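One protein chain omitted, others in place.
So, chain A:
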């Protein structure tokens, strides 16, 4: 369960984000401009704030400095259309936890937000539990039915990605970008993702794990409990 504030002025975009994040007991709020965002930030605590840098009535970076002055420990993920190194560094310097460039996949956003929330959650344990699967993200260990399972780095990342996007259809495209970075100029043929998913499924099955990963319409995969 996460409490999230989306600061974004583009209606179509924040609606999608809100819909995607709602569920699993997550609480999502929205602020369309600088002032309403400030009000909400001052009043409440959020696990993660999604901040669009290009707000109509003020620079998003200004909000970051305010947040710092208020001594708030909320996690911040910057969403920006600006693919500029300076902005990225300025944002991270001001205490943002991550920086995501538009356009992005909602699954990528969710994975990053989950990672931030896990990192911020110092008191609690950092184990993702899903039925018989336990993933310790920091120790990078996995147990299935309390027996350790060994995965490659990419397979591990893939599993964490799936777990962050439970019950969602995740495209091969998004998975490739998550695992290899979006600047790799990969070919449009993402068939090589198939190999990785197949290997992951095989290893999970060998560890007597149920088959949660379903292929969907040939576009992507869905990690679901059914």
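What we mean here is this: a contact is a pair of C-beta atoms (placed from the backbone, for glycine too) under 8 Å apart; a residue touches a chain by one contact, two chains touch by 3 or more; residues count from 1.
Operating definition for what follows: contacts and distances are computed from a predicted model.
Think of the chain that is not pictured: of "Na(+)-translocating NADH-quinone reductase subunit D", "Nickel-binding periplasmic protein", "Nitrate ABC transporter permease" or "histidine kinase", UniProt labels it "histidine kinase".
By the touch definition given at the top, chain A reaches the unshown chain through residues 10, 12-13, 16-17, 19-20, 54, 81-86, 101-107, 154, 168-169, 171, 173-174, 180-181, 183-189, 191-192, 195-196, 216-220.
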